[in-house]
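Every protein chain of the complex appears in place save one, which is left out.
Chain nomenclature is as follows: A and B, assigned in order of appearance, with residue numbering initiated at 1 for each chain independently.
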Amino acid sequence: MNARNRILGKLRTSLAGTVPRPDDFDQTLVTEPWRYAPAERVSRLRQLMEAVHTEFHQTRSADWVALLAELLGARAVPDLLVSPQTEHGRLVHAYWQTRNDLPRLHAYDRPIEEWKDELFSHTAASLTGTLGAIASTGSLVVWPDRHEPRLMSLVPPLHVALVRASQIHDNLYEVMQAQRWAANMPTNALLISGPSKTADIEQILAYGAHGPKDLIVLLLEDA
Amino acid sequence: MSELFYDAAPNATRVAPARELPRQYPEKPSDIYLFGTCVVDLFFPEAGMDSIRLLEREGIRVHFPQGQSCCGQPAYTSGYRGEAKAVARAQLPLFVEDWPVVVPSGSCAGMFRHHYQDLFAEEPAMLLEAQQLAERTFELAEFLLHVCKVSFVGTQQGQADPVRVALHTSCTARREMNTHLHGRELLAQLAGVERVEHDHESECCGFGGTFSVRMPDISGAMVMDKTTALRESGAHQVVSADCGCLMNINGSLEKQNQALRGQHLASFLWQRTGGKA
Partner (left out) sequence: MNAQIPLNDVTDVSAGFKPRARAALADPRLRSNFRTAMDSLMTKRAAAFSDADERERLRELGNHIRARALSQLPDLLERLEANLTRNGVKVHWAETVSEANTIVLEIIQTHEARQVIKGKSMVSEEMEMNHFLGGQGIECLESDMGEYIVQLDNEKPSHIIMPAIHKNAAQVASLFEEKLGVEYTRDVDELIQIGRRTLRQKFFEADIGVSGVNFAVAETGTLLLVENEGNGRMSTSVPPVHIAVTGIEKVVENLRDTVPLLSLLTRSALGQPITTYVNMISGPRKADELDGPQEVHLVLLDNGRSQAFNDPELRQTLNCIRCGACMNHCPVYTRIGGHAYGEVYPGPIGKIITPHMVGLAKVPDHPSASSLCGACGEVCPVKIPIPDLLRRLREENVKRADPQHPVMRGEGSKYSARERLMWSGWKLMNTQPLLYRAFSFAATRLRGLRPASLGPWTEHHSAPTPAPRSLHDLAREHLEHPR
């Protein structure tokens, strides 16, 4: 603890006789330039996400599972990681039972240590929900949990994310306020704005650096 | 800058000064002081004289305090604060009347307008003087445009042959004095003058006062790039409102045996609007 006390002691000595600066945070600066009419919200989210190679589909509650099946089929994806415990997972399972030509479904239902190799080597795609999206930056809000753990949106080369149009917020500040983040931060909270990318070689943009090579967003316009 | 913190505890954490509002300009005065700057004094006196002539033509009486020498910037930027302060202290009392002080250089004007207040932060009486000087210090182009409200349009009597010029704006004019657009506006008023842009126009020419002698390799690479850009712009001549930059740019062009040269904005304006070449 010596280093701790020495560091804090030095800092306190340096500040002796002073008071903290007042909190003059101005939320208008991070909200007002970043507000959108409802229709514009979707188009901005889509435009920004597509600009960074996200595949974006506007669909409806009744149609999205079939669309998912079609998209996975077109890519010849062999398997899909999806949680049977979520509402969207149950819909997928129900639909999958009506057909036999669809990718194999499996669940992230054990600690990572028990199936790390399978996740890293034999999982082609995943489907997760989101807590919504952010129009100003083109981002998905993802809070991994027991049913959809952290690595689900990271390790498989293809990540499909489900977004409800009613849950698109204008900007990050408003999401934090609306969802009361400061009072209940999860162990891991994420903003995801496209598939993984890098420009570390000659500033040439390449996708699929370490995370998913592809990100598909299914936007439920009626949800 | 420290002047903003005089009422806070000396060890209080600083915030950046509030953004400068657009400067409010006074009515055209009857008298002004000219602070010539040491580089102009020795190497470009005609730029100082042409500044005087331009101002006189606007009906202004120009006063040139003979006690003036240097604004103190070379020592200030080299870390010799005490020496800079002594020189600043010698300049401050020269401007006794409440007249504007016009400076044909963005960097020396910046010294008056910003850094004297830093130098005298701990001397209340001098600080007040420094603040008053800052209020009435103007860079020449800024003064001509916004205080004299000069208009050269339709009044050309001097050289009228078409000429292409490249404008180099000093970093201090650009970033300390916010006067980088004034030169453009003045040039735009002149008949037969076409201003051309050059590559990386906003980039430093590499002068930086003692930087050019402490780091000659880096400074030399910068002025080489700058002069190359100026040459490739197709300009017949270069115009700048700072003689430090001009000394750097012209010295480099001469060393390279290039014919292109830079001239102070005051001289260019004077020659294009009726003055003798």
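In this section, contacts are C-beta pairs under 8 Å (C-beta built on N, C-alpha and C of every residue); 3 or more make two chains touch, one makes a residue touch a chain.
Please read these numbers as outputs of a predicted model, since none were measured by experiment.
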What are the shown chains that the left-out chain touches?
-> A, B
Out of A:52, A:91 or A:105, which is the one that touches the chain we can't see?
-> A:52
Interface residues of chain A (partner: the chain not displayed) | 1, 3-4, 6-8, 10-15, 18-27, 29-30, 33, 48, 52, 108-113, 116-117, 120, 136-139, 144-146, 149-151, 154-155, 171-173, 176, 181-182, 185-204, 206, 208-212
Please give every residue of chain B in contact with the chain that is not shown.
-> 1-2, 5, 10-16, 18-19, 34, 36, 38-46, 48-49, 52, 62-64, 66-70, 72-81, 83, 86-87, 89-90, 118, 171-172, 174-176, 202-204, 206-225, 244, 247-248, 251-252, 254-255
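By our rule, only the chains that are shown with their structure count from here on.
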Spell out the residues on chain A that touch chain B in their complex, using ranges where they run on.
-> 14-19, 21
Using the touch rule from the top, collect the residues of chain B that touch chain A in their complex.
-> 8-9, 11-13, 15
